[in-house]
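The complex appears here minus one protein chain, its other protein chains still in place.
The first chain written gets the first letter, and so on, giving A, B and C; residue counts start at 1 in each chain.
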């Protein structure tokens, strides 16, 4: 998939624009467009967003954009995203052991790991 | 990988927080953190960001976060990200044929497809 | 306030970093940090975020960052933000007249004007 994206971009001479910085900006912009679909929805409305064909199409379209720029960014910086994720999960399994202490939502604001 | 993430989250009772809306927000936040690494860099500095071990670690860490929330979002809405991307590339190959008409950067501001 | 910010930045030789593009990126990053405070909160928890002193401090801090970068961006591109907002409100008052046609939330997804 990353190769196909690279060919697609190379065939159109986009290389010079696709610096790591520009791709990081584009990734952030596309993630914002995905969020835009949800920004005014109540939790209940958000839960049924895929039952509307137009919204479902937009969601799939923005997911594709986010993934495309993430993969192109990774190619630009030479990072394998699945390896990076596996390494992070291992670190988090140490930091956030499963046990059972009740979670305190407030202490987690903005700090929940993946 | 998506299963492992789902197990990791389920074991920690994060299900109730991981609504599609919250995950879209988290994805956007993490994409912002990736961009933060690059925000003050010149194009030249950005090109060598991976040669500094600390910056390289931060990049891999944020890539992992973005991918993790993207996958969890996809699970929440029932979208297969690779299928969505393949469909988008096919649409774009029709919209942006390879040929040779000179591209006008200005007309493309903010509108470059993946 | 914009002058004070400009002096603050100039005294520290930040001019070369504070290009319009970098400031737009920084503004987006800071808006993400503000959103981060809310990303896992239910609507009810979000409504009482200011009753926790630590959260309240974070909110004020991120608001300050967003405003600071917005003002610095405006200085960099020569835009008066209040004039821009007044012009937009006038356009919207024409586009979205007050009357009474029932609003359809779904048709508004991601498209609500300010």
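We take it that contacts are C-beta pairs under 8 Å (C-beta built on N, C-alpha and C of every residue); 3 or more make two chains touch, one makes a residue touch a chain.
Since this is a predicted model, take the numbers as computed values, not measurements.
Participant: Determine and list the chain C residues touching the chain excluded from the picture.
Facilitator: With respect to the unshown chain, the touching residues of chain C are 1, 4-5, 8, 11-14, 17, 19-21, 24-32, 34-35, 37-38, 41, 43, 46-47, 49-50, 59-61, 63-70, 72-74, 77-79, 81-82, 84-89, 92-93, 96, 98, 103, 110, 112, 114.
Participant: Which positions on chain A touch the chain that was left off?
Facilitator: For chain A, the residues touching the absent chain are 17, 22, 25-26, 28-29, 31-33, 35-36, 38-40.
Participant: Taking the full complex into account, what residues of chain B touch the chain not shown?
Facilitator: So the residues of chain B touching the missing chain come out as 25, 28-29, 32, 36-37, 39-43, 45, 52, 55, 58, 105-106, 108-110, 112.
Operating definition for what follows: only the chains that are shown with their structure count from here on.
Participant: Give a one-word verdict, same or different, on whether chain A and chain B use largely identical residue numbers at their interface, taking over half shared as same.
Facilitator: same
Participant: Between chain A and chain C, tell me the centre distance in angstrom, where each centre is the average of that chain's C-alpha atoms.
Facilitator: 22
Participant: With centres defined as the mean C-alpha position, give me the chain A-chain B separation in Å.
Facilitator: Using C-alpha averages as centres, the distance is 4 Å.
Participant: If I count partner chains per residue in chain C, which residues reach a count of at least 2?
Facilitator: Expected reply: 25, 28-29, 32, 36, 39-40.
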